[in-house]
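In this view, the complex is presented without one of its protein chains, the others remaining in place.
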Amino acid sequence: MQALEISPEKCTGCKQCELACSWVHTGLFQPSRSVIRVHVFDEQASFAPYACFQCDEAWCMQACPVNAIDVDEATGAKIVLDDVCVGCKLCVIACPFGTIFFDKAADTATKCDLCGGDPACAHACPTGAIRVAEVDPGAWVAPFGEKVDGAYRRAMEGGEA
Amino acid sequence: MSFQGGWTGCVLRVDLTRGEVRREELDPRHARDYVGGRGIGARLLWDELDPQVDPLSPENLLVFATGPLTGTNASCGARYMVVTKGPLTGCITTSNSGGRWGPELKFAGYDLLVLEGRSSTPVYLWILDDRVELRPAEHLWGKGVFETEDEIRRETGVADCSIASIGPAGENTVLYAAIMNDKFRAAGRSGVGAVMGSKNLKAIAVRGTGGVRVADPGALMAAQWAQKEVLSKAPLTSEGLPAYGTLALMNVINEHGALPTRNYKEAQFEGAENISGEELAKTRLAANKACFACTIACGRVSNISNEGIGRYTLKTSPRNWHHATEGPEYENAWSLGADCGVDDLDAILKSNLICNDLGMDPISLGATIAATMELYEMGVLTDEQTGMPMPFGSGDALVAMTEATGYRRGFGNEIAQGSKRLGEKFGHPEVFMGVKGQEFPAYDPRALQGMGLGYATSNRGACHLRAYTVSAEVVGEPEPMDPRATEGKAQLTVDMQNISTAIDATGLCLFLTFGNTLSDLTPLVAAATGIAYTDDDLVRAGERIWNRERMWNLRAGIEPSEDKLPKRMLEDAIPAGPAKGEVNRLSEMLPEYYRARGWSDDGRPGAEKLADLGIG
Partner (left out) sequence: MAEVKLLGGLRSKVGSESVKADAADVRAMLDVLIEKGGQALTVLFFEDPQAKPPQPHRDLRILVNGRSIAFLQGLETPLEKRDKVTVHLSGARGFPGG
C-alpha cells in the first residue's frame, strides 16, 4: 500500500508542502486548504508535517453516513467523493489522527488523496522529509487502532471508556 | 490595467487616532513601476508623508508592504518590508523580515497595511481575512514578544495566526527597537519598532485563509522549479547555509582581517573561532529552521550550553525560555561578540535572546555597547555612571546592558539612544561607528573598500544589505575583485544597490542570490503578475526606487554631505593583521559613484535622470 512517509527530523518548517498541496487542489497558493499541514513547535525546534496515512481501519469511511469516502483502487488512498459528501463532518470527528478536514469553501470534507499516486507535497519538499512509499502502516498503527477500537467497544458495552 | 495575479490589489489602512479601518485599491501603475514591498512603500511615503515630520509623532506613517511573490511557492517568498521614517536616522527606512507574517497578510487579502495616527491607549490589530479590528492591549503593554504572542493566540483562539509585535524596547522608543514576528524574525534596523510603539500599537495579529492567485500558473510552476533547482545545486545554498547559517562568515571575514573588533579599533578578533558557525554547529545547534516557502533554511535554533544556562539564564532572567533561541546569525554574533570583544557564545546567545524578546536590533545595540565600552576604557565613563564595570570582553556587562537597554533602566537609557547620540552626549562623537546615525554592520570598510562606499551611500544609514560588495571582494562572485582596490567599486555598488532593491520589492529574500541570479527571478515576477518584466525592467525599477528614496531623504534634509564615513575609517589605519595599514579611500570612489548614478557632482539626482526614471 502507498502512503506518505514523513520524517519530521528532516523538516525545516518551510511549508512548501502546504503550498504545493493547495495548488494542485485549488489552483491557488492557499495553505488554509492544504490537507498536509506542518505544525511548528517554535521553542522545541521541531516541525511535524502530518497528513492522512491511509490507515486500514479508515474510521472516516466507517463514520460516513452517505458512503462518500471510497478507496482508490490504484493507490489504496481513501478519497472523498465530493458530489456525494453532504458536509456533515462526522468523519472529521471520527478520525483519531486529525487528518481529514472540513473545507468551508467547498462545503465538503477533504483529505489527502495521494494525488492519484504522485503526491505534489513530496515533489515540493526540499529536504526529502516527505516521500511517497510502499508502506505497511499496520505495524505501527495497529496498537493504537486496537486501543481506539477497544475503548469504543467498552463504551458501547457500557463499561469504562 | 488591472491585477491578474501576484498582487491582491488591496491596501488596508488603519487610522489609529480615529480607530477607523479603510480599504483602498492599489494603483496598478505604482505596482508595475515600483513592484511591491520596498518600492510601493517608498512611493507611498513620497506621496503622503512630509519628510520633515518627527518620526515618533502621530503624523509618521508605518507601512507594512508585501511583494507580488510573497505567499507564492517561489523559494524564499516570505518577505515583507516595513517602510517608515526611522527615528535612529531621520531617513526613509526599509526594514525587511521573513517568517510567516507577510504571507498571512497576503492570504488575508492585502498587499499593504498602512498605519496612521496614534491610538490614545495601547491596542493591537487583529486581522482575520475581512474582519479587521483594534483590540485593547493595556494588559500586554510591558510584556516581551514571546509572552505577547502566546497571549494573543489565546485571546483570538486562532492558533495559526502570525503575529508581528513590539517588546518593551519599542514601547520605550529605544531608537533601534525592532518589530518582531513569529517570535524570532525581525524587521530589525533603524528603529521601526519605536515608531510602532509611538503609535501605541503593541501588535498586529493576522490570519488569512484565502489564496494567492498568479497570472500564468504554467509559467510560474516552470520558473519556480528552475529557481529551486539552481538553489539545490549551488553548494552554498544547499549545504553551506543549512550547515552553518550566515555565521559561516565569522572565520572567513576574520581570516581576511576584515572583522571589526572592539568598536572598530582593530580588524581581527583573537576569539573569532569561539563564536564561529563551526563552533555553534559543533556545540549548540539544535536545528535549522526555514522561513515560509524557503528551501535554504539558514535559520539557526540554538541552545545555550549547560554552563551558560547557569551563568546567563537563571541569574539574569527569571524566564529562561527553554534555554533555546533562534540565531545568532553572523551580524549579531559579530556586534554582540567581536565588536564588544566578547568571545563567549553563551553570552551572545543570551543577549540575542533578550534582543528577540524585548524587540531590539542586535547590530545597533551591540555596536552601542561597544562604544560604551570604549568610553569606559578611555575613562570617560565610570562604574558609577554605568552601574557596573564595562571593559571590552565582558559577557556579563553585555547581557546586563542588553536587558537594561530594552527597559531603558539605568545606563541602558543612554545606550537606547544609539552610539551617535551617546558619543555626542559624553563629548566623544568619534566613538560612533556608522553612517547617518546608524551603526555599521560586520565588515571593516578599511579592509573591504567597496563596503565603505556601500555604507556611505545607503539610503537608510550604514547597511550591508544594500550593496553587498563582500560577494565580489571576499566570496569571489560573480567574479573576484581585489578588496583593497577602489577601481570598479563604484559601478559594482550601483549595480548591487539596484538589483538588491528590485529583489526587496518582489517579496523574495536577498539570500537566494547566493544561488540565483536576477535572470532566475525575473520569470517568477512576470508569471505571477502577468506583466512581461525583463531583467532590465527590474533593474530599472530598483534604480527608480533608489532615486525615490534618495529624493525623499534630500527633502528630509539629509544632505549628500552625509554620504561619509567616520574619521577612524578614513584616517586611522588598521593596526594589525592582513589588512594592516589600510584606510578607506572613499574620496576616490564617491565622485565616480555619483557619475555612475547619473547624479550631479554634489550627489543630487538631476531633472533629466528623474524624468528618465519617470519620477516627477
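Labels A and B are assigned to the chains in the order they are written; within every chain, residues are numbered from 1.
Methods note: contacts are C-beta pairs under 8 Å (C-beta built on N, C-alpha and C of every residue); 3 or more make two chains touch, one makes a residue touch a chain.
Treat the numbers as computed from the prediction; the structure is a model and nothing was measured.
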Practice task
For the chain that is not shown, enumerate the shown chains it touches in the whole assembly.
Solution key: B
Exercise for the section: Touching the absent chain in the whole complex: find that residue among B:251, B:288, B:303 or B:584. Expected result: B:251
Completion exercise
Sole touch to the unshown chain from B:27, B:59, B:129 or B:278: residue B:278
Handout entry: Chain not shown: contacting residue from B:21, B:222, B:380 or B:518
Key = B:518
Fill in the blank from the handout: In the whole complex, of B:222, B:309 or B:475, the residue touching the missing chain would be B:475
Fill in the blank from the handout: Checked against the full complex, the residue among B:187, B:465 or B:569 that touches the missing chain is B:465
Fill in the blank from the handout: Contact residues on chain B toward the hidden chain run 230, 233-237, 239-240, 243-244, 248, 251-252, 255-257, 277-278, 464-465, 467-471, 475-478, 480, 482-483, 496-497, 499-503, 510, 512-518, 520, 577-579
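The working rule: only the chains that are shown with their structure count from here on.
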Handout entry: chain B partner contacts - residues on chain A that touch it in the complex
Key = 12-16, 19-20, 22-23, 26-33, 42-47, 104, 124, 126-127
Exercise for the section: Would you mind writing out the residues of chain B in touch with chain A in their complex? Expected result: 71-73, 75, 100, 103, 107, 160, 182-184, 208-214, 217, 228, 232, 286-295, 297, 299, 301, 321-322, 324
